[in-house]
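Yeah, one chain of the complex is gone here, protein chain that is, but the others are all in their spots.
Chain naming follows the written order as A and B, and within any one chain the residues start at number 1.
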């Protein structure tokens, strides 16, 4: 397996659950996500009705429970069938229920061992709960291994080339980066002093009431944490005022938010956004930044999808690992450690439907078959 | 193989042959169907020109025979080449010709052993030849195993959920069904007494000059016959008048017609329609019903295609077989019996081009090669 499973992944945003259940494949598993009541809790189950294999995501929520849209089986939020018209359901096999949490404006799911799921293991995102910050973002589906997106975000020299007209500038290439591996986190930092701000940051300075044509200090501090979260402190301050540490009134600072959820081994759900630490109540600014960022991040898609195709066609080729790549290299090592740890503690047996549940399902099916089908 | 072959399947409707030959894959075989003359007989051949493998369905009919659209080979309706400009064709290998019949408003084809094909084995469809009945229908291509559609039609509890706004109602779930296995036929019956008619049947009552707001008795009697035909007697009668047996003037009755033709192991040509036993001469009513039924039956497509995907991803899972499923379960047993009977009598050797024909083709090719290619 190529992804850690005992981890919280962003499954969706709350607006995706507003009207009806959502079917989404995450880490290779097909899930149905739904809100059990108007404004109520979110549940996540296998998207597979134990009756005839219909996708539960085509059903609807009725009195707090998911009703299969094919023959009306009522599924409990724990994966056990509650009822079905005219049937005794005690022997029905259970389907998997996935730990799920709603926090920070996202719905998080835990594809691995439910016994290990705990809210403590959610990342800490203080900006998401502070009135001094505003957030806007979006979702892209991209056909690449999730680690190619981690690499992308942990090496921002690509901005100079992929995003030349918005956030790229040659000084990114010229400023060396420094990668540090901490306990469970990799950071790659780059600081540029006394430079001209690129177009995106000129806009941010102007929106923040600062001059856009004066030299600035610019910073990019990328933080990777497993399984595949990348948060990047970014910003510019008027030159010589302390950069990242400059007082709020002479800088524009933000966090680029990247939650990368593997769909399959070669595709991702990419939740991207920006949390900004200025003018948090300006909704039109939020919209403007989201649209700009959406355009910029769309520029990565073709590159990543064609990189994926190239690598798939040449699995024997080993890629170069230069100093600019060290953020990605060390992030992948952390990922590999997580996967290895899961394998060694046999939590990997949680992958897919457990063997015991399978046996139960087969047995139940046989029993139900005998019970349900009248003699000819 | 997953389908009986010694059986009549609906290949197309006559209007599909109006202008030019039709290429259609049936039970895994690519066929060309064409009418040998204006208003004349239909022929069915392998869609493969023995000259260079071009699809004959891109050709045209000329003087009662199919002319290949690539190099003008004239193919006989028996699969033997008749002529080709400038060539002697005696040694050309034959292609398969399929028994074909036109009856009841459909073109039927027999993919199996031609020696066993007989008009006697067509289903009997008296409604299709009676002036007291009118028929309207359509064709859907759906990406699912044909047996999932048989299951669907032999368990109409799905109407309550999939077709909630038209023909579904909770009384379907509440009324038990009864499945009977007869010689070569499975029937599943459900009778609902003294209920409110759902929207589709209210419309039918109104069109038939009956009140739509009074209690009715409703019936659904599904008849499965191999290989994959499902005819469903459906209707409503004013309550207490005898239901299915009520006199014509106090009911609206019809037959839902479902001819399910496998294209491949995971896709079907679904010929659906409704034969009604009231107002047969009202062409606009025929159109109205066909359009309504078309919308209703389109609701099944996504469900079946995603069910197919779910099952393909979990081939190890055994599905529940409840009492409501017994119609489908017994229909599948009949199908399995047909397949087993074909296998045991070796009619299976007819599948694909017979070995002898292959050998002939290779020999002819070699001979033609020697004859046709001048020395260098």
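Observations on the structure shown:
One rule holds in what follows: contacts are C-beta pairs under 8 Å (C-beta built on N, C-alpha and C of every residue); 3 or more make two chains touch, one makes a residue touch a chain.
Remember, it's a predicted structure, so these values are computed and weren't measured experimentally.
Screening A:155, A:217, A:258 or A:342 for touch with the missing chain picks out A:155. Set against the missing chain, the residues A:102, A:173, A:233 or A:282 yield one that touches it, A:173. Within the full complex, the residue among B:5, B:35 or B:51 touching the omitted chain is B:51.
Against the chain not displayed here, subunit A makes contact via residues 151, 155, 157-158, 160-162, 173-174, 176, 178-179, 181, 302-303, 306-307, 310-311, 313-314, 316-326, 329-330, 333. Considering the complete assembly, subunit B touches the hidden chain via residues 30, 47-48, 50-55, 58-59, 67-72, 84-87, 92-93, 353, 358, 361-362, 364-366, 368-369, 371-374, 376.
Note that in this section only the chains that are shown with their structure count from here on.
Spacing of subunit A relative to subunit B, judged by their CA centroids, is 46 angstrom.
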